[in-house]
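Removed: one protein chain of the complex. Kept in place: all other protein chains.
Moving on to subunit A:
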Amino acid sequence: MSKNSLPFENVSRRDLLKFGIGAGVVGPLALSSTSAQAINTNAHFVIVGAGAGGTSMASRLSRALNGARVTIIDARERHHYQPGWTLVASGVWNKNKTLSNTQDWLPNSVEWIRGRVAEYDPDNNRVLLETGEAVPYDYLIVACGLQLRYERIEGMDVDLIGQGKGVGSVYASIEHAEKTNNEINQWVASGGGTGLFNLPPTALKCAGAPLKMTFTTLSKLEGSGRRDNFNVEFMTPSGGLFGVPFYNDFVKQRFEDQGVKRNDFWTLKGIDADTKKATYLVKGERTGEASSGHYTTGGGNQQQEWEETKDFDFIHVVPPMTAPDSILNSPLVFADDEAFPTWMKVDRETLQNPDYPNVWGIGDVMGMPSNKTAASVKMQASVLEQNILAYLQDRPLPARHNGYTSCPLITGIGKAMLVEFGWGGELLPSFSFIDPKQESWTVWVMKERMLRPAYYAMLEGRV
């Protein structure tokens, strides 16, 4: 807001409605209200991607900067609330609950280029679109998300999802999430058979989603009254189920209690949807038949590698994931000998690219342990805004990302645990009254009812 403007000059009708509805409920919180002083600049900011991170930063920058030009590049007309996809794939939500228009979230002052970036040219401060058009920038924020690599699984095609062949994947798109629910329901209605649930050999977004899909499917199987007729198996390429030891142990125990057979060091290599067979690359010490599960996993040099084939009636495919090709082919990617070679290079605390200081990252595209969730973006957006504003003013970067991420871990349809942690798996609970180690109806209600409003507030750059 400029110095001469009146207090409510820039407040929209929607903001006033929010104020009216919320004032009675949370009036006392007004005491904690803060407002930042806008910074004058004529810099051109280009944001690649209008997902959670890009939109949030567009909202924040357009409010925090006076005279700046903000351009956002994305071809998608629809904005997807991706944290809701597991609820759609579990039959809890209708898919329309996750859809909105990209335009509705972008501030009027932001220029939206409907296109895709084909090439990053940070040496010349520009990006090139697929159309060949060059878009120059003073500052670049990369928020383009990640690339799903289904093609790395032989025989896998997202078009197989929803064909009645027992292939599902919550990640492919909202339409495929809905079709995954249909495939699961069809399998449950069939009265028996084997379901294979997988983790990928790479970092993945919403790392809890494969577990959530397993737990919600177990709810359906148990609800059918014929649980004993179904064989459920979970494959882990790394031997781990969750990055935080407590939750890893919790899920392991829960799988045991609910009769889920775990196959550690199994990586999905290919599927044949017509014959309903999945091929796995297995690591370990081979001491028995796959069907009996008699494998002991070895370590170091003792490990052997071989292939196994499993029949399935339903398979939940989770693809390997990397940064998009445009990032992989650019100077912005981590080098092969660095920590995250298929992801964008940033300082994990400042979110700044160390080689090109006018380039910043946010969201799934960045190379860092975990942190590919909307909850991470919420924390990153605040850090990024503070650091970019400081950088503009030649001040030291003041904010540090602590690795915060959150996963309301659905452990069945109707209950969940509020998992929040930072670097090194340190628990970072937001609410002192919610036990992060207990399954809870309240957390389920938060996931089902409250997180989408909080996400929308994040898109508006308000939280």
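We take it that a residue touches a chain if its C-beta (ideal position, glycine included) is under 8 Å from a C-beta of that chain, and two chains touch if they have at least 3 such contacts; residues count from 1.
The rule is simple: contacts and distances are computed from a predicted model.
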Protein that the absent chain corresponds to, by UniProt name, given "TIGR04222 domain-containing protein", "Amino acid permease", "Succinate dehydrogenase/fumarate reductase iron-sulfur subunit" or "cytochrome-c oxidase": "Amino acid permease"
Residue among A:159, A:325 or A:435 that touches the chain left out of view: A:435
Positions on subunit A where the hidden chain makes contact: 14-15, 17-19, 21-23, 25-26, 29-30, 32-35, 92, 412-415, 433-435, 438-442, 444-445, 448-450, 452-454, 456-457, 460, 462-463
